[in-house]
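Heads up, one of the protein chains got dropped from this complex, but the rest are sitting where they should.
Then we have chain A:
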Amino acid sequence: MQSREFSGVMVCAGVEVPYRRQAPEGTTGDLLAQAFRMALAQSGFAAKEIDGLGVASFTLSPDHAIDLAWRLGLSPRWCMDDCHGGASGINLLQHAVRAIQCGDANVIALVSGDRFQPSDFKQLVDHYNLTTRVWLRPLESGGPNALFAMLTQQHAQRYGLSRTDYGALCVAQRGWASRNPQAVYRTPLSIDAYLDAPLVADPLGRFDCVPVVSGANAIVVARTDLAKHGTRVAVRALRCAYNVDHQMGDGLQTSLVTLAPALWRDADMTPDQMDLVSVYDDYPVMALVQLADLGFAPDADLRALISRISSHELPVNTSGGQLSAGQAGAAGGMHGLVEAVTQLRGEAGERQVRDATRALVSGYGMVEYRYGMCANAVVLEAVGGGSQ
């Protein structure tokens, strides 16, 4: 089915509360409030102009979006809790764009983030959902690393890849991270150091697994005629597809493969027109899978794709991605979106992709049992002002 166009709405800000390995003083709500204030400052909107709020967080409990709205002094006409993990940022954006187009809200703030101590993280992975609690927790598998270790093994065998190939992605992203002062890991990584790192779950080593951090992100979405000065970012296409194979497949494809043709048709663009890509990188194998699903690996040539990522010819996860910048819980679902908005606004500093005007962002996640059941993608384009 043809998707309705995305006109009349702009993304006006994309911000990040610096990620930290050690949980900071305070609460998850504090981090989300800080992200909200940063987003206001960047977008130029006053708090009283915000009439919609969307929130994604694993650790805000017992509060919800409406409690945060109250603490922020907001009187929203539109309010939404999102529970889609790595797919939450784009899921929220989908709803926010439609709410504004339909007149239910004019200016929406979307915030996401988590504050984790080790015990919070264990609680999250043991009780991620009922399936996990009943069937995986008794195995003491320690969370999703074991599942993606087995997926990596199967993917490597199918495509004839080695640890060095997956490591090339981690090394390339660390290269970008070295130019991002907000990334938690910025020291350049060699392929030898990658290969020598302790194994976490064979064949995954330490650098294949995202560092758990505390932090938050926010974006502001507004009716175009209300947007303040500066470069804005338009949504050209956005598609979500959840539970396409009902966990009955092998996990080596995501639902992006089913939505990609319609996504590119909606955008009237092709993968090779993207100036940068933010792909959800919980594990390098899933970054490769999503990029292939979206059409970035013509003829299924993953080696050529890895080579283009390695050389930064194809800018992928220019913040360093979650693998170097960290995964702040549900903020992981907005991190790549914020990085793309930052690049398209021309505000990425040393890591700025020259003349960046178009970006593809993907989301992936919510492991029901063996792999993620959610995937979504958005094509963004800079409008007005342009990037450097």
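As a working rule, contacts are C-beta pairs under 8 Å (C-beta built on N, C-alpha and C of every residue); 3 or more make two chains touch, one makes a residue touch a chain; residues count from 1.
Rule of thumb we're sticking to: contacts and distances are computed from a predicted model.
Visitor: According to its UniProt entry, is the unseen chain "Cobalt ABC transporter", "Indolepyruvate oxidoreductase subunit beta", "ChsH2 rubredoxin-like zinc ribbon domain-containing protein" or "Selenide, water dikinase"?
Guide: The UniProt record for the chain left out of view names it "ChsH2 rubredoxin-like zinc ribbon domain-containing protein".
Visitor: Looking at A:171, A:212 or A:375, which makes contact with the chain not pictured?
Guide: That would be A:212, which touches the missing chain.
Visitor: Of the residues A:83, A:199 or A:226, which one touches the chain left out of the display?
Guide: A:199
Visitor: One chain isn't shown here. Among A:131, A:224 or A:258, which residue touches it?
Guide: A:131
Visitor: So which bits of chain A touch the chain we can't see?
Guide: Against the missing chain, chain A presents residues 118-119, 121-122, 125, 131, 134-136, 138-143, 145-147, 149-151, 153-154, 198-203, 212, 243, 246, 248, 250, 369-370.
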